[in-house]
Each structure stands twice: as C-alpha cells, then as structure tokens.
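With one protein chain withheld, the remaining protein chains of the complex are depicted in position.
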Amino acid sequence: MTGTQATIPAQQRRSGAARQMLLAFASLIALVIGFSLASPNFFQVSNIMAILQATSVNGVLAVGVTLIIITGGIDLSIGTLMTFCAVMTGVVLTWAGMPLILGVLTAIGTGAACGLVSGMFVARMKIPPFIATLGMMLMLKGLSLIVTGTKPIYFNDTPGFTQIAQGSVVGALIPGLPLPNGVLILFLVAAVTAWILGRTVLGRYTFALGSNEEAVRLSGVNTDAWKMAIYALAGGIVGIGGLLISSRLNSAQPALGLGYELEAIAAVVIGGTSLAGGRGTILGTLIGALIMSVLTNGLRVLSVAPEWQTVVTGAIIIVAVYADQLRRRKASQG
Amino acid sequence: MSDLVRMQGIDKRFPGVHALRAVDFDLRAGEVHALMGENGAGKSTLMKCLSGVYQPDGGRILIDGAAVALPNPRAAQDLGIGIIHQELALMRDLNVAQNIWIGREPRLSLGRIDEARLNADAAAIFRGMNVAMDPRAPVAALTIARQQMVEIAKALSFRSRVLIMDEPTAALNDSEIAELFTIIRRLRAEGVGIIYISHKMDEIRRIADRVTVMRDGATVGTVQAAETPIAQIIAMMVGRELVDEPVAIPDLSAAECALELRGITRGREVRDVSFSLKRGEILGFAGLMGAGRTELARAIFGAEPPESGEIIVHGRPVTIRSPADAVRAGIGYLSEDRKHYGLALGMDVRANIALASLARYTDRLGRIDEQELAAVSNRYIDMLSIRTPHDRQEVRLLSGGNQQKVVIAKWLLRDCDILIFDEPTRGIDVGAKAEIHRLLADLAGQGKAIIVISSELPELLRLSHRIAVMCEGRLTGILPGGASQERIMALATRREGMAAE
C-alpha cells in the first residue's frame, strides 16, 4: 500500500494529460461533425483545404509562441515579427532580386535574430516578457512601415514564391488531395518542434525554465543563454509564418500583423498549454489552432453574422481554459 | 585529517544588512559538521557563498588548501561542492530523472537527450541510496519527503566531495530520517565532508561530529558534538539559557465546548472523524506523514470542504463551504506553508496583520484607516514580541518565527477563538520555537481553543493538553497530555485491517 502510493498519482497525472489532449481532439471532431450536419457545403474537400490553409499561418505562429509560453513567458511581438520577416524577404527577393532560397533563409534568419533580441531583453536585461515583447511588437511594426515606405512589396518577379504556401506537392502526388504546401509546412514545423521539445536538451530546458527557473539556475545551467536560444528558435518559426503569409498574399503587407499574436496565444491556450509555464504540447497547440479556424470557417459557412462569430470565439476560449482548470482541480484532488 | 574546505574571514553585505561578519569555517574530509544557529544567523548565506550562489565581499575560500573563486553554482559543482537547498529546488513539471540530471543531460547527436541512460543512471543512484523510486515519476506527484530524496540523489549525482544539507529532515518522518542517516554515514565513510544544517538537537547528537554555532552573522564557536551538552549549544545559539518545562494541564471540566466535529469525511484522506475541543484547551494532532491531519484541518477550515459530517461551533451547527465561512465562525488556520498560504510576503507587517480584518478599518468610500491600523499592528507587535524594526517592514525580511507571529496576529485581530496551527514551528529556530510554544499556552490561557498539528512528537508532548492520533484518515484515538511516545506511535500505525488493497 505505502509502496504504491507514490506512483498512483503519477499515473493519474499522465492519463490526465492524455485525456486533456483527447478532450481537445474530441471537441474538434464534434465541431466538424456539427458543422457538417448543419451545412452540406462544410465538409467538402475544397472547404477543408480552405480551413487548413487558414490555419497554416496562425498555426505556425502558435507553435512558435508555445515554446515561449512553456518557459513561463509570453511573446506579443510574433504578429508584427511575422510581418517584418515577410518585409525583409520582399527586400531580398523583389528589391535585390536574389534567388528564392535566400529569401527563405532571410525570413527565418530575421525571425531568429529578432527572437534573440527579445530573448536578450528578457534574459539578460531582466525586462518582463510582456513588456519586452510589447516593445518589440511596436518597434517591428514601425520598422516594417519604414523599410517598405508603407507600401506593400509584391513578389511578382519571383516565380515560385507563391508556391511556398499555395502550391501543392501532395496534390501533385495524390490528385484527389490538394493539400496546400502551407499546411504541409505547418505540420512539418509542428513535428520538428514537438521533437525538439520532447527529445532534446533545448526542449528539456524549455520545460525546466517554466517549471522553476531558479532551480535550473542553481543546477549550474546558463539559463540566460538557453532562454535566448528558445526565443530565437521561436523567432525562426515565426519567420516561417512570415514566409507563409507573404507567399499566400503574394506580397509583404507592412500594415498587417497586429492582433495575430493574440490569436496565436488563444490557440495555444485552447490547446491546453498553461500560461503559468512548465506544461504544454505542440499537438495541443495544433488542435487549438484548428479548433479556431474550424469555428470561424464553420460560422461563416452558416452565414452567422460576423459580430456573433467574435462572441462565439471569445466564449470558446473561456470554455476551453475553464475545462482545463476543472481537469487540473480534479487531478490535484485525486 | 586535512581540511577539505576552509573559509576564512568571509564577509557579505546586502543592502541594509551585514549578513556575514568575518566568518571562519572549516570542513574535514569524512566528517559531518553541523552548522547551527537561529534563523537569520547567516548559515544559509554562508553556504550560498560556498556553493557559488553568492559572492562574498571579503575573505577567501580554500579547497584542499588552494584558494578558489566560485563565480557561479556551476564552478562550485565542478569542484565537487553539492548543496541541497532548504526550499526544495526542483522543477515540478519534470520527472525525477530529468530533475537529477538537469544541466548535465547525456546527449546523443543533434542535441538529443539519451533518455534511456538518463533513467538508468538515476535508477542506479536510488539503488545506491536503497530507495525505491521510479525515475520517470513526475516530481509534482511526489510527497515532500520523496522530493527530498530526489534532491539528495541529485546532490549525490555530482560525486560531491562536499555535501551541504540545509535542513534535510524538515519534512521527513522517522524511518525516512533513519534512511537518510544511513546514507550520510556511508558517504562519510567514503570520505565525503558533509555540512549539516538543522534545528533538531537530537539529530545533531546522532549524526554530527563537530558543531559550529553562528549568531548574528558571526561564528560563536565550534565544539565536539559528542562532548557538548545540548543546553550549552542552545545557549550558544540564543545567547541565553532556555528552560524546558513539562506541560501543565489545566482543569477544563467546566469549560464551554468550542468546537465539535461529528463524522467529518472527505474522500480517502479524512474518514469519519469526530472529536470535541474546549475553550482554553490545546489539542495536539499526531500521526505519520499522510495520516490526513492537514487534510482534516483544511476540511474544518473549508479550504477543501468536508463531503459529509457536522461541525458545531459554540453549540451551534455551522455550514462551512469556504474559508470565508470558517473565518465567520471564528476559526483561523495557520498553514504549514506560511509563504504560500499564510502571508503576502511582499507586503508589510501592518498590511499582513490587517489582511483578514480590513473591512473593519475601512470607511464607506473604501478608504483604509491607516492610523488606526498602525496603532493596532503595533499593539500586536508588542503583545507577541514580533521582532521587526517597524510595522512597515516587508514580511519576507522577517525570520520564520516572526513571520509565524504575524500570521497569529492576523487571526487574533480577526477575533478567531478557534485556532488551528499546522506545523507552527517548522523551519523556526530553537529560541523562537520556545517563544511560539509559550505564546500558544498563553492563548489557551486566555480561553482560545487551539489545535496543533506537528510532526515533532516532543513538541506535541510539551504543548498538548490532549493528543489526538490519526492514521490513514481515521482518528485512531485521543490520549491524555504527556502520554508516552510508544502509545502514540501504536495508534499512529494502527491500520484498518490488512485488506487495504
């Protein structure tokens, strides 16, 4: 009896986390079934592809910010950073006429560099993440407008650029499944990030920092350096988001981006990642992002007034987090 | 025996505090050197200097006779100095093995972690400690005692030659303490030098070779543990002699019944508990860890309300669904974890004392009458002899004993006449302990009804007019004050049949 006592809650915890994932997934399926029953036009290949396409950018941003949130931080700059990465890609491709691959590297590199700067504000200068990234958010928005002279940069001179998000490698292989590349990239980014979180030292420190930063520091880990690395990785992922949105729009829109951070954070939260840090999964975030876009698309297909769409989305966020709270309360009692 | 560690003239200042004044300390290989002193005496600060957390402002540290610099914890670890912090420094969301090897994960290519080796190495350490522990168990799911084992395993994993243990037994029960001492003795035999910080005198006698006592940031002296009477060590610590009186049990036959419980049940932790408590009585609660004493207290206080049963206060049945209900009924709860549940650490003494009674000092516009509050809080500071420069001092800067007194003041001000103390002297030094004990006796003398939960039997025996014993959620018996330890332990281990599983 006494011997097993310690392991019982451990198992409960594990199954609790799995149940939370299942819960989110079940909600997603329930939404899909509900909308499919409500409208014959919802469950069509083209509409499902549209939903996935709409998830790709928010999903990638959400994956990036999940890392930061697990460390117990927050990143408000991801929306405008995405735009800034898109703008820098435009500068390299359209203005300088460089080859496509350099544009791709620019987007990721710009994201990682800006992430590193945010990380430096947070880790070295000890500015609270909320403030540091709020500052970054505004600086990057301004820089995007300055660099572009407030006009969008179009990618008409770079053939193939729109293929990054809009083309379909899968569709070329399987004709019935025109899965946009943007979605494929989202899944790849999610898979790689999940691998990093679960298998590598960087991932381990991400959880450890969010769990008890002081304890990590006392264990002799250079917490500042690792935190900066995590912000840089998240920035690089956001850079990929910048590529996707600019490829989708065939342009870098300098005024875009504000508000995207909150949508990404909402997806992370719906996916069960705790804003308190230390806990979270990429799969959950992915499901959270899908729930959000299924919801918006479904309500639109049903011609629900846009005002009500906003209300419902807000309510879903509250319900999702409340369900998580209930689960946790249950787990802590068990 | 050569000196493994020699600290000479260590000086450390913090803003407003001269924490260490030219402290000398040495540790030999293969000895257990106890470091004692009241809270705030500078023990932890000294050890943080030795483990690279703080940098001393003056003096020098020699390891094996050579002066070393310890700019960060990593440098200390590399020199073989391991520390088990008093506040457990674990990452709750990580599992046991991940916690032990944090910062030193065995890596494969691409920054991948070799989980298999990580778990195997952790398992090997626990085997060596003779502790059954699943390396994959999440730390948050472990009891505090098990978490302590993880800390020790972590320190051992450094192959430390110097091991600093800051109150390692604070949350351990007797068999766990015995296990720990076995481990300590084996390490000592292997030539490890162990610095052992504790307030528990009996432990010092059992495990320590030498004792160094600190007071007010300076060394008072170093003595041989075996030859020095405990009274002398205590005198060195507090600077005066303490007298240990046996409990005087008052005649309460005429006293009014303050609190009565009938069949209180909550899940498996609290099962069908009934007892009554009179005004002026101190009822001690004994039991092993996990016996359900804290859970019972939290059920009475409404923090986790009971599922069934009746609570009767001053003859009237009350419904307690939340702490607010309990406070209204005049029940105050002093949690075992003051820092988490009892105090707003960043706020000042005055604000903390007033926290539960603010409504009384607030006018209709919501303005707080600070003048009145100042008078009130100063009255309690005097009454309970809370040692603080003034009532605007932040509570986190006070010592543990004085923090505890602030919590007591808070509930007294709220007119609570039923007070539940959960581990009232945990982490509090001897001098302050005696003072808290006297305070509890005084409160009972004034007619308060008091419940004390403590894991230290001597403390319960010294304080309680009656002793209630719990085991696995049930109340297994109530003994008169001064009952023998054997009878208490018999009740504390009286399980309900053997067919539990």
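Here are some notes:
When the chains are written out, they are named A and B in that same order, and each has its own residue count from 1.
Heads up, the rule we're going with is that contacts are C-beta pairs under 8 Å (C-beta built on N, C-alpha and C of every residue); 3 or more make two chains touch, one makes a residue touch a chain.
Note that in this section contacts and distances are computed from a predicted model.
Looking at the choices "von willebrand factor type A", "Phosphonate C-P lyase system protein PhnH", "Xanthine dehydrogenase family protein subunit M" or "LacI family transcriptional regulator", the name in the UniProt record of the chain not drawn here is "LacI family transcriptional regulator". The undisplayed chain touches these shown chains across the complete complex, A. Listed residues A:S77, A:T281 or A:T296: the one in touch with the omitted chain is A:T296.
The chain not shown here touches chain A at positions 19, 23, 26-27, 30-31, 33-35, 37-39, 41-42, 44, 46-47, 50, 53-54, 57, 150-152, 154, 156, 162, 166, 245, 248-251, 253, 255-259, 293, 296-304, 306-307, 310, 312, 319, 323, 326-327, 330.
By definition in this document, only the chains that are shown with their structure count from here on.
Distance between chain centres (mean CA atoms), chain A to chain B: 43 Å. Residues 1, 3-7, 9-10, 12-14, 199-202, 204-205, 207-208, 210-212, 214-222, 278-279, 333 of chain A are the ones that touch chain B when the two sit in their complex.
Of all the residues in chain B, the ones that touch chain A in their complex are 53, 72-74, 77, 83, 85, 89-94, 98, 102-105, 107, 110-113, 115, 132-134, 136-138, 140-143, 146, 154, 267, 290, 304, 500-501.
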